[in-house]
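Once you've had a glance at the structure underneath, I'll fire off some questions.
A single protein chain has been omitted; all remaining protein chains appear in their positions.
As written, the chain order gives the labels A and B, with residue 1 at the start of each chain.
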Amino acid sequence: MFEARLIQGSILKKILDAIKDLVTDASWDCSPNGMSLQAMDTSHVSLVSVSLNSDGFDKYRCDRNLTLGMNLISLSKIIKCAANDDTIIIKAGDGGDKITLLFEAQNESEVAEYEIKLMNLDSEYLGIPDTTYNVTIKMPSNKFQRICRDLSQIGDAVTISCAKDGVRFGAAGDLGSGSIRLAQTATSDKPEDSVTISMQEALCQSFALKYLNHFAKATPLSAQVTLSMSPDVPLGEPLLFNVCVVEYNISDNDDENPSTIGFIRYYLAPKIDDTDES
Amino acid sequence: MFEARLIQGSILKKILDAIKDLVTDASWDCSPNGMSLQAMDTSHVSLVSVSLNSDGFDKYRCDRNLTLGMNLISLSKIIKCAANDDTIIIKAGDGGDKITLLFEAQNESEVAEYEIKLMNLDSEYLGIPDTTYNVTIKMPSNKFQRICRDLSQIGDAVTISCAKDGVRFGAAGDLGSGSIRLAQTATSDKPEDSVTISMQEALCQSFALKYLNHFAKATPLSAQVTLSMSPDVPLGEPLLFNVCVVEYNISDNDDENPSTIGFIRYYLAPKIDDTDES
Partner (left out) sequence: MFEARLIQGSILKKILDAIKDLVTDASWDCSPNGMSLQAMDTSHVSLVSVSLNSDGFDKYRCDRNLTLGMNLISLSKIIKCAANDDTIIIKAGDGGDKITLLFEAQNESEVAEYEIKLMNLDSEYLGIPDTTYNVTIKMPSNKFQRICRDLSQIGDAVTISCAKDGVRFGAAGDLGSGSIRLAQTATSDKPEDSVTISMQEALCQSFALKYLNHFAKATPLSAQVTLSMSPDVPLGEPLLFNVCVVEYNISDNDDENPSTIGFIRYYLAPKIDDTDES
């Protein structure tokens, strides 16, 4: 028996919007600690990892571990049927072949109930090493989204160059080139607008904008995004040691006392094609 | 000589939006009592009936009965050229081959005049029997629109099940199933949000969502929609005795004292395909 109740059902809508264009089929792993999902994108270039803590739900019960494989497009279609202020309840029996989603309107005169068929998916749970990253950039998520979108007008890849005082995003292509420089901000009274850089050494890496634009669809979930990177490690090391991690916290929107209830992390290996700007 | 003047010209825009995707060519029947239109949709599955009372117009003159056949796409294109706060005047001579539409702006410094060519259409006026329906559901029109749109994500048909305490809209398809239950509301101070069920016996019928979605385009005309249905009558009876009627009142938007000036009614036979959910 599994049951999870989230008063702010709109959080689930935003999570689905953030992953459904990247991953078609995926499994939610449900345990007493919470729900999580991990999947490679359909072209097997990037990895997305979603985690929701059990105590982030308004009610959470998971008697034994469950794996709920499903088509995320279908799930997204159904979640879109919930109104933004609906409470969403997810239910699954042990060993069943479907899950039930309940959407409760605030006035309680309307209840919607949807059932989605489950799928048996090949498990490909990847143990992501708990790497320490040399460079961490925290910045407004909408600024990251806009920079990726703007530079996509110029080229296919963005080169991220990081120094102590700021970070530079650059791209080049047929029509010319572009670069955007962000200075580290002073400690300000608006933490959601701040740019914070923590680094041990300078770094310059290139990434495919196509994927960063996909990741930026998580922008509505969090005012800030964190980019974590490390300089290239020697060849021969596993590729996953050498990635950019783009992380969005998932918070409830309690204005007075927001608390983190989970995260979305995207992992992307840098482009090492010599013909790119670097 | 025919002349009809409507200060709230936006009502005509909404009426055209509610029928132009369903019916391509149709005739307006003009009499001293008002204007009406009746037509099967292009696939001859549903029937739409529009009626505007003569006293709903700010000026109305109809010397003798006229039939004005026209292409509704063309009429809609031209009506869209009226600003929302324009007064619209419709004029036709006796036996002419065109009608004239005048759009008068509120500041009176601008007048637009359009002429549309008339068409000779085969008359197919269907005497709709004045049936008594066993089940009547009044509900917010935007809720009906959303339910039809949401369930279209799931399947092609909606099953409407009605009991004394509430109504259930259900659909099923490849990805799963969905159902939305509305409870009858208590007499409330917001009549436009109320759900009112009047019934003599329980009922369960299925309808093609494609047509209900078309009908729901009349939502801007009225805050409430009325669904009228009867349990299946014996085979051999005329099909039109056995339909769902989806009705929207057409009111002027006088906030203090709104009055009904006509209606749009859509008639749709239930799906009797055995393979549907029922």
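Here, contacts are C-beta pairs under 8 Å (C-beta built on N, C-alpha and C of every residue); 3 or more make two chains touch, one makes a residue touch a chain.
Just so you know, these numbers come straight off a predicted model, no measurement behind them.
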Which is it among B:77, B:168 or B:210 that touches the chain not included here?
B:77
Given A:88, A:154 or A:245, the correct residue touching the omitted chain is A:154
Given the contact definition stated above, which residue among A:24, A:65, A:106 or A:177 touches the chain not shown here?
A:177
What does the interface between chain B and the hidden chain look like in terms of residue numbers?
71, 74, 77-78, 80-81, 98, 109-117
To test your reading of the contact rule: which positions on chain A touch the chain that is missing from view?
143, 150, 153-154, 175-183, 185, 195
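What we mean here is this: only the chains that are shown with their structure count from here on.
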Per the C-alpha means, the centres of chain A and chain B lie apart by a whole-Å value of 45
